[in-house]
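Omission of a single protein chain aside, the complex is shown with its protein chains in their original locations.
Order as written gives the chain letters A and B; numbering starts at 1 within each chain.
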Amino acid sequence: MSVSVSQSNLLPTGAEFQKGLARRNFRGSVWGRFYSLSLVVAILALIALFLNIINSAVGYTITVYEVEPTALVAGGDIGSLDANQLVGILQEYQERRLPVYVRDNLSVVDPSLFTQVAISEALAGHTYPAELANLTVTELSRDQQASILAANLPLEVLRTLVRTDVIGEKVIHPYSLNESLFERARIDAELLEAQEDEPNARLEFRSWLNFDFLINPGSSDPAAAGVRTALFGTLWVIFITVLFAFPVGVGAAIYLEEYAAANRLNKLIETNIRNLAGVPSIIYGLLGLAVLVRSLEFITQGRTIISAGLTLGLLILPVIIINSQEAIRAVPSSIREASFGVGATKWQTIWNQVLPAAMPGILTGTILAMSRAVGETAPLIVIGASTFIVTDPTSPFAKFTALPIQIYQWTARPQSEFRAIAAAAIIVLLVLLLLFNATAIILRQRYRKSLQG
Amino acid sequence: MQTQLEAGREISRVQSAVAARRAQATLFKRPRPGEDAIRVYLLLCGVLSIFTTLGIIFVLGEESLRFFTSGVTDAVEFLTSIKWQPQAGEFGILPLLESTLMTSFMAMLVAIPLGLGSAIYLAEYAPSGVRTAMKPILEVLAGIPTVVYGYFALTFMTPALRGIFGQDAVQIYNTAAAGIVMGIMILPTISSMAEDALSSVPRSLREASYGLGATRFETIVKVVLPAALSGILAAFIIGISRAVGETMIVALAAGAGSNWSFPPNFFVAAETMTGHIARISGGDLSYDSVDYNSLFAIGLMLFFITLGLNLLSQWVSKRFREVYQ
Partner (left out) sequence: MTQNGAYAIQLKNVDVFYGPKLAVSDVSLNIQTRRITAFIGPSGCGKSTVLRSINRMNDLIPGARVQGDVTFQGQNLYAPEVDPVEVRRRIGMVFQKPNPFPKSIYDNVAYGPRLLGVRSKAVLDEIVEKSLKGAYLWDEVRSDLKKSGLALSGGQQQRLCIARTIAVEPEVILMDEPCSALDPIATQAVEDLMKILVKQYTIVIVTHNMQQAQRVSDFTAFFSIRKQEETPGKENRWGVLGEFAETTELFSSPNSEETERYIRGEFG
């Protein structure tokens, strides 16, 4: 039953149509492949990025020790030693440097005066035997110097001293995981070569990310360097950032959603926030440098945690406002009407009804904004956080370094040992971000459940 | 009996007190100082964003003005000279701008086809299971700090390019590796914005096209993409804006020292505007030096470019948006 009710001769029919259709379908399938391929490329890039980091963070190293750790303690783990044992090792191997350690770590007076004044003055605020108060450091015996060190220095500082000044671990050549797995022959040959100069050079399989790396402060020696200082710096900065940006951001969101009439000023604020969200982060750095670090130096003390925290706070403010606005907007207006209906004031309604209902959304948005702030590097560089710091920050007015800054500085160094610790620090940063995001996801899930229940 | 009477009296006393208060109560406005104070606080929070913008403009403008009136250079030289050598007193922004445009171009070369392609795949082809599995991956890609991308560019992309094109052709620092990795960084932004635009095209238009005997590909290219064009263009522009303002990737992988190359060579080191700001401010920088002021002049340029792109993107998405019933 071949029907052709209204065929003109204008359109292709029969075989001609079939041929055209085959061509059209072919073209479609080719492009369909391309579309799915672009997603595959994105996934491959992500995999390459992670593998590349792990590749650098783990692998063989050719290492030389001045003193084998196993010669100091059975098993070679100096982490198991107490303060007296560590100081004992320092006394045994670096006896003449004991006064220097006291000066570098404990002295409160000018270094040029250190050997001339009594320790009651030089070590004010530290513990020392009362009978020695009137002696100068050089008049103390080695044992007395050692016991002062043991009594006052934190364990991790003593460990670092033992590690750098006694063990003197030196990584001659680090290898990537890839090289370690597939080019063992070349590595062995290079080890033999190295042993010609350094007879005790030996091959070790090393994860640059290890417990010591987490608790050691920064150091110019890659083998002894850790992220402790940077990690503390990052946590401090984020604390200040959130302390500032959360109340202000949520406040602005409440204002815009609940109070603002549709007038010019409020429209301007809305547009302005949208545009601020698109300003490059480095410009916030310049703002922070000129205003917080320089003009307000009398408050912020310059290149300090508080300057950095406020700068990042301004940076993530638009993100928090926009996310909070969405969360507040999602609260059904029936809740507001019910509250007004029983005679609540505007603020009572917002505080008791709207905010609790919007809070999970607001918190999720804030955590996501926080994780953006954690990874921000450019503004911190511009406001000058990139100085070499090895002491833990103790107040918002302390100078500091931060995790991304540390990664930047280590990556920028040409030596491959620094690339390896940069990779290890990246893993620390990514784990930190993962924790933030996991919190946000759990929060979101809980919220969904509480809505359903 | 007694207690009942007591209770009865108590009740009538309370009732008369309430009645007395009712008689006094009016519906007049009552002052609520607490409410007003909160209102003022919230308004200040909102207005702070305007002060931030004004602060940025003021700071950049003031320092730039000092820079242009310092006698070392002027606005004309700044905008036209192809030499940026602060030591020699040469302050022409063109070489920095050129590198910025080169890395951004390279980034868009990667991010536009891949971002749009993956958006089309996710919005039009992917079964919902694949979509829910893939979207988090793009979100992870978007959440990785830029300094990590910088590391990736320097330790993966550059060696890869040198392996492909030869050690001699590709320098250790180059704009190609930085640009390509920047493209990967921007890909999720473009992908998710474009996917939103595609998904907002009404289903009825797709059905109309299928109903006329169009294949899926024809429906996408001839109906869905044109209908979503404004959103897609807006996504591209936002992508460019992010590429121009991106700092860490170029600071680590593109190289130090300005370099005017014509015709552009993507395999040599060249410092971008952002890279220069990061490098100079990361070193020892004394306030009120010409170097210090010059950073703000570059920042002002950067601010205008990104603000212009952002406004353009908003205008495009508003201006060309189709209105469906």
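Note that in this section contacts are C-beta pairs under 8 Å (C-beta built on N, C-alpha and C of every residue); 3 or more make two chains touch, one makes a residue touch a chain.
Every value quoted in this text rests on a predicted model; they were computed, and no experiment measured them.
For the options B:A214, B:A234, B:A254 or B:L302, the residue in contact with the chain missing from this view is B:A214. From the set B:R13, B:R32 or B:K222, the residue in touch with the chain omitted from the display is B:K222, counting the whole complex.
In the full complex, chain A makes contact with the omitted chain through residues 1-8, 10-12, 17, 20-21, 24-25. Taking the complete complex into account, residues 127-128, 202, 204-215, 218, 222-223, 226-227, 322-325 of chain B touch the chain not shown.
Note that in this section only the chains that are shown with their structure count from here on.
Chain centres here are Cα means. That of chain A falls 21 Å from that of chain B. Within the complex formed with chain A, the chain B residues making contact are 32, 34-35, 38-39, 41-50, 52-53, 55-56, 59-60, 63, 113-118, 120-122, 124-126, 134, 137-138, 140-141, 143-152, 154-156, 184, 187-188, 191, 215-218, 221, 238, 241-242, 244-248, 251-252, 274, 277-278, 281-282, 285, 287, 295-296, 299, 302-303, 306-307, 309-311, 314. Of all residues in chain A, only 24-25, 27-29, 31-32, 34-39, 41-43, 45-46, 48-49, 52-53, 56, 247-249, 251-252, 254-256, 259-260, 266, 268-269, 272-276, 278-287, 289-291, 294, 314, 317-318, 321, 345-347, 371-372, 374-378, 381-384, 386, 404, 407-408, 411-412, 419, 422-423, 426, 429-430, 433, 437 touch chain B in the complex they form.
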